[in-house]
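All protein chains of the complex are present and in place, except for one that has been dropped.
This part shows chain A:
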């Protein structure tokens, strides 16, 4: 497989973690209570840790970006390959939980398969990540249920969140050219094979949470091709500010 294909494939995985981690990081000190605040930032930390492993690998393959920090901080918006779901801004806690849950179920199924990648580095990162992601999924899944059956207000907010985020779920399974090539090379995960399991699992949990799946949904995509929602620019402004203002500065 070509180096650039592998590089782009890695970014497709890592950027989801980086951007979702950044969103969770924004909540540090603003969680609804101390325990959930700590939990969300702990999850962010896991996601950043996984991102670092992916970016270190990507930097080895890139002719332009020499270090993990270059990959994280110096790319332009169009070069970020994360799905639209993870860049959606924090509103209320139920929304944060719904976004997390819809991603965690996917992420678990994804790293489960990535463990068997022919690429040794990706396989090693996935074997490490799956243990962490299983805790994330348990946390967000529990909260989906708790809020769904909680009070009338929590149920209503949770339902709003699901209604608002559902349009971004299909993109998780979009197979880009890079995905196709990586699957053929024995390195990547065939996302279309995960789709049925994903929607079945999510449907069961939503049902238990007395939440409903939107009828006749329409789906958005574009993130995986680098075409993002208007929120992405703001995230990058925040994320890249220091490196753009003081190039090459280190802590």
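Just a few scattered comments:
The working rule: a contact is a pair of C-beta atoms (placed from the backbone, for glycine too) under 8 Å apart; a residue touches a chain by one contact, two chains touch by 3 or more; residues count from 1.
As a convention for this text, contacts and distances are computed from a predicted model.
The subunit not displayed here is recorded in UniProt as "Phenylacetate-CoA oxygenase subunit PaaJ", chosen from "Phenylacetate-CoA oxygenase subunit PaaJ", "Ferredoxin", "Cytochrome aa3 subunit 2" or "Putative ABC transport system ATP-binding protein".
The residue from A:118, A:131 or A:244 that touches the chain not shown here is A:131. Here one chain is not drawn; of A:6, A:47 or A:194, the residue touching it is A:47.
Touch with the chain that is not drawn comes from one residue among A:20, A:39, A:178 or A:236, which is A:39. The omitted chain makes contact with chain A at the following residues, 35-36, 38-39, 42-50, 52-53, 120-121, 123-125, 127-129, 131-132, 135, 138-139, 142.
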